[in-house]
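Every protein chain but one is kept in place in this view of the complex.
Right after this comes chain A.
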Amino acid sequence: MSSVRQKREIPGTAVFDGDLAQKGYALNKMCFSFNSADNRAEFQRDEHAYCRKYGLNEEQESVIRNRDVLGLLAAGGNVYYLAKFAGILGLDVQDLGAAQTGMTKDEFKAMLVAAGK
């Protein structure tokens, strides 16, 4: 199912629309649950069981297992909920930025500093 409206192409960017919101519902619901420390601990005890509990499909569980940021987005993950997953891993948004752009974290940070000049 896809929306009828013509979508604007923005390089390197996918807006989180109804299609992605449907596709990623289970994945995002699991990540939303990480607002609770108890749930974070339960996930860390048994990731596979926790993914099952939230009904993630094979693709979604695989990108969770592989910590694949672009894969998580492609599987319908929304960055605001994924950030809570990243929090469990001790990663911040600059780690995520580096992972998505193929840079090291230092390179990514330097790019931002340069943009401010």
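Rule of thumb we're sticking to: contacts are C-beta pairs under 8 Å (C-beta built on N, C-alpha and C of every residue); 3 or more make two chains touch, one makes a residue touch a chain; residues count from 1.
Heads up, the rule we're going with is that contacts and distances are computed from a predicted model.
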Checklist outcome for this item: Complex minus one chain; that chain's UniProt name from "Protocatechuate 4,5-dioxygenase beta subunit", "Methionine ABC transporter ATP-binding protein", "Raffinose/stachyose/melibiose transport system permease protein" or "Aspartyl/glutamyl-tRNA(Asn/Gln) amidotransferase subunit C" is "Protocatechuate 4,5-dioxygenase beta subunit"
Item to check | Contact footprint on chain A, counting only the chain that is left out | outcome: 8, 10-18, 21, 25, 28-29, 31-32, 34-35, 37, 40, 70, 73, 78-85, 87-88, 92-94, 96-97, 100-101, 108-109, 111-113, 115-116
